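To keep things clear, I will list the structure first and then write my remarks on it.
With one protein chain withheld, the remaining protein chains of the complex are depicted in position.
Here the chain labels run A, B and C in written order, and each chain numbers its own residues starting at 1.
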Amino acid sequence: MLNIADSCAQAVAPIHDGATVMIGGFGVAGQPVELIDALIDHGATDLTVVNNNAGNGDVGLARLIQLGRVRRIICSFPRQSDSWHFDEKYRAGQIELEVVPQGNLAERIRAAGAGIGAFFTPTGYGTPLAEGKEAREIDGRHYILEHPIKADFSLTKAHVADRAGNLVYRKTARNFGPVMAAAATTSIVQVAEVVERGGLDPEAVVTPGIYVDTVVRIADPAQTDPREEL
Amino acid sequence: MLNIADSCAQAVAPIHDGATVMIGGFGVAGQPVELIDALIDHGATDLTVVNNNAGNGDVGLARLIQLGRVRRIICSFPRQSDSWHFDEKYRAGQIELEVVPQGNLAERIRAAGAGIGAFFTPTGYGTPLAEGKEAREIDGRHYILEHPIKADFSLTKAHVADRAGNLVYRKTARNFGPVMAAAATTSIVQVAEVVERGGLDPEAVVTPGIYVDTVVRIADPAQTDPREEL
Amino acid sequence: MSENTVDTVPRTSETPLAPEELARVVARDIPAGSYVNLGIGQPTLVSNYLSAEDDVTLHTENGMLGMGPEAHGDEVDPDLINAGKIPVLETPGCSYFHHADSFAMMRGGHLDCCVLGAFQVDRKGNLANWHTGKPDAIPAVGGAMDLATGAKMTFVMMSLQTKKGQSKLVEQCTMPLTGVGCVSRIYTDQAVFLIEEDGVSVRETFGTSFEELQQIVDVPLRPAR
Partner (left out) sequence: MSENTVDTVPRTSETPLAPEELARVVARDIPAGSYVNLGIGQPTLVSNYLSAEDDVTLHTENGMLGMGPEAHGDEVDPDLINAGKIPVLETPGCSYFHHADSFAMMRGGHLDCCVLGAFQVDRKGNLANWHTGKPDAIPAVGGAMDLATGAKMTFVMMSLQTKKGQSKLVEQCTMPLTGVGCVSRIYTDQAVFLIEEDGVSVRETFGTSFEELQQIVDVPLRPAR
């Protein structure tokens, strides 16, 4: 049954120390800024974070890392011009890093939600990221075996939810939202609007409500100019 | 580039003897009736057909089987009260059958379109359908390894296409359409309507045009009462 | 079994249950707010006993959540059918998805409960419901294996005995399996059985007693605690 939280603080309250938390977004698009801020205030620590990046500037995920609350991060692209907090922790040996090609990251998250035990992917074969992984030739093509990435919680951002928990997204802000919501035991989603059941076109629903546990309405989410992050 | 065919006959013309052809539909919903009829008229033989069933009554796929044009069928549920043509061919040893659990069928088709070499699925483990398949325990759960099902052609039915080949479907007629279109080298789709680029909501597109090769417009497709098939 | 005696198994009906009555018993056990798949055939009767307050969302594996009741007359839409190919209706808040997404939902363990018919269930919760194993039978599995292994809880709903009087709850399935160790409860016309780690319990009986039940079923039974 859908939980409609009164605040981001209430939404993230169940996140426990040591939890694996997926955080949606690619760049600023789809980044659940208010939920991440609530997680910072919440205080949970020793977290494993799954995100495409490892934080930018001094806010959001970067701030969470700066505060020493992230034990381990699984991402595709940690190093950026403004990932200084991650860089510092990493060089100091204070954060574990698992680098995963972006498509394998998305597919491993999808596999977790879809009950797939493991899958053979061509991406990464023959590269340093395949080291220690089972390789196999199938039908003349080379693959490596990748395993699902599950999470205890996911924090994502969608555009509109209905009271059945169904979600629609906006443009490229969709990115990791649908697969992360499905891969997490408890999925927490911030949306700009909540409508009644029947208020979304059933043909256009992207994330069915079965994947959504908690929704919190943030009518005017923070919108950074994408350029600021470059 | 999208080919908008003038007729179903033109749409199915490239199908060659010995081809693997996926046919969409679950029951009457999503069944590309006119395309199947065109394939019957076309004459291609020695086909491998991928469908959820093995034909009903005396029309469509059942007729194709009756005519001896299907060498092999991959499906989840061949035996039905009115699958007499399949039953006869099967008992006479004139058609090969591969039975695949419905969810594995859908996922194997998806894997073909998604470039996955093989995947571990829990479905079928410990059953006769797992015989000869690699089994593995992962994280305490038992799985078997399943491989992709590709096709040379897919025949599916959607509701509306735009001139970029983007598709939307209607209700449960969506079923196998999206994964089959992606798994076939050449995907052929019958639609009730073709609109200009921009005529579909980009957020609601289910099958992006990249997966669609040929579209044919059948304004008033045959609609059997679902009960007639039971 | 120590303190429990066989007298502790309540006989909650003086006669065996008809399918409709049994469906009501199953419905009562489905937690409010659940996502449920009712397979095809007899288990679909369960939906008749789910009320709006239960807030149960029905899944049909051909690509829909929020499936409504059967459609009749002018309501019939050939594009809107359930897994049994029966025309159905929408409910507000429903959604559509393709077959791979639908079975991913099931395989991924997102459905709380699935209710299936069965030929046989054994004491380890193994299920046989797709194939009689007769050599001349044409195998046809449909979504049975996906359903059996996918949901968080798999309930079986069946008559306890075959027409010939044999128990369908058995020591070990002799028919080809659908799924391994997947069944957690069996709802029959004569009793409700719980499949547990270390054996099979009887929760309630209908028109029979625990002792009479044990006569029919060749699996050691015990009262549920």
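In this text, a contact is a pair of C-beta atoms (placed from the backbone, for glycine too) under 8 Å apart; a residue touches a chain by one contact, two chains touch by 3 or more.
This structure is a prediction, so every number in the text was calculated from the model and none was measured.
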item	value
Given A:Gly124, A:Gly165 or A:Pro202, the one touching the chain that is not displayed	A:Gly124
Among B:Pro32, B:Gly60, B:Pro78 or B:Gly113, residue touching the chain not depicted	B:Gly113
Omitted-chain contact residue, chosen from A:Leu2, A:Ile15, A:Ala29 or A:Val70	A:Ala29
Contact partner of the left-out chain, one of A:Glu107, A:Asp162 or A:Asp213	A:Glu107
Chain not shown, touching residues in subunit A	26-30, 76-80, 87, 90-91, 97, 99-104, 106-107, 109-110, 121-129, 142, 169-179, 206, 223-227, 229-230
Chain not shown, touching residues in subunit B	1, 110, 112-116, 162-164, 166, 182, 196-198, 200, 202-203, 205, 208-211
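The rule we apply is simple: only the chains that are shown with their structure count from here on.
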item	value
Mean-CA-position distance for subunit C and subunit B (Å)	30
Cα-centroid distance, subunit A relative to subunit B, in whole angstrom	33
Residue list for subunit A, restricted to those that touch at least two other chains	114-116, 202-203
Junction residues of subunit C, two or more chains touched	90, 96-97, 104, 106-107, 150
